[in-house]
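A single protein chain has been omitted from the complex, and every remaining protein chain is retained in its original position.
== subunit A ==
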Amino acid sequence: MKKSGSITSPSWSDKFSQGLFFGLFCHEMCFLQFIWVSHSQITRLYSRFTSLDKGENGTLSREDFQRIPELAINPLGDRIINAFFPEGEDQVNFRGFMRTLAHFRPIEDNEKSKDQNGPEPLNSRSNKLHFAFRLYDLDKDDKISRDELLQVLRMMVGVNISDEQLGSIADRTIQEADQDGDSAISFAEFVKVLEKVDVEQKMSIRFLH
């Protein structure tokens, strides 16, 4: 595994020890609850975390995220940012940051054979899909309604397309996926529709090994 990235900050040793502490902490928690994440990855992400954290208080706020320029032009930018923050909170600490990013870890082959008794790892296919589903489903009723779909479509497609056209696309989408006739896409239907898409590859970031 590669070593972490560049060492530029003058108080790196402080930050490193802090990071190491966090890393060990996370290591413990990760091993127990989530997934095994290597030290080098933790330190690398921690340095990213601290570079985003302009207020230097060990947590990130929404403004910190919004300062990332590419995120501003991403149609899903706001929703992604919201996904990092737990319910009702405005700050996310490093552990929460890692927890969200852990969804995007590639699925290792040896993990598939781990015992089924433990909690399902965050980067399992089902959990990855659940993460994406939550980004659609803003009101958290476990269904993607027509309006929610319309909102997403509008964000992705831009302003030039008429509402009618988008509406018909949304109707068509729901009709394709809907099997229990409630005119909304439940999580099970969502999973079924995406069964041909290689989610393990699409929703994984390579460097989060």
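Keep in mind that, in the parts below, contacts are C-beta pairs under 8 Å (C-beta built on N, C-alpha and C of every residue); 3 or more make two chains touch, one makes a residue touch a chain; residues count from 1.
By our rule, contacts and distances are computed from a predicted model.
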For the complex's missing chain, which UniProt name, "A-type voltage-gated potassium channel KCND1", "Sodium/hydrogen exchanger", "Proteasome assembly chaperone 1" or "Translation initiation factor eIF2B subunit alpha"?
"Sodium/hydrogen exchanger"
Hidden partner chain, touching residue among A:Ser38, A:Thr59, A:Asn74 or A:Ser124
A:Asn74
Could you please point out the subunit A residues that touch the chain left off the display?
45, 48, 51-52, 65, 68, 70-71, 73-77, 80, 101, 104, 106, 109, 132, 135-136, 152-153, 156-158, 160-162, 164-165, 168-169, 171-173, 175-177, 190, 193-194, 196-208
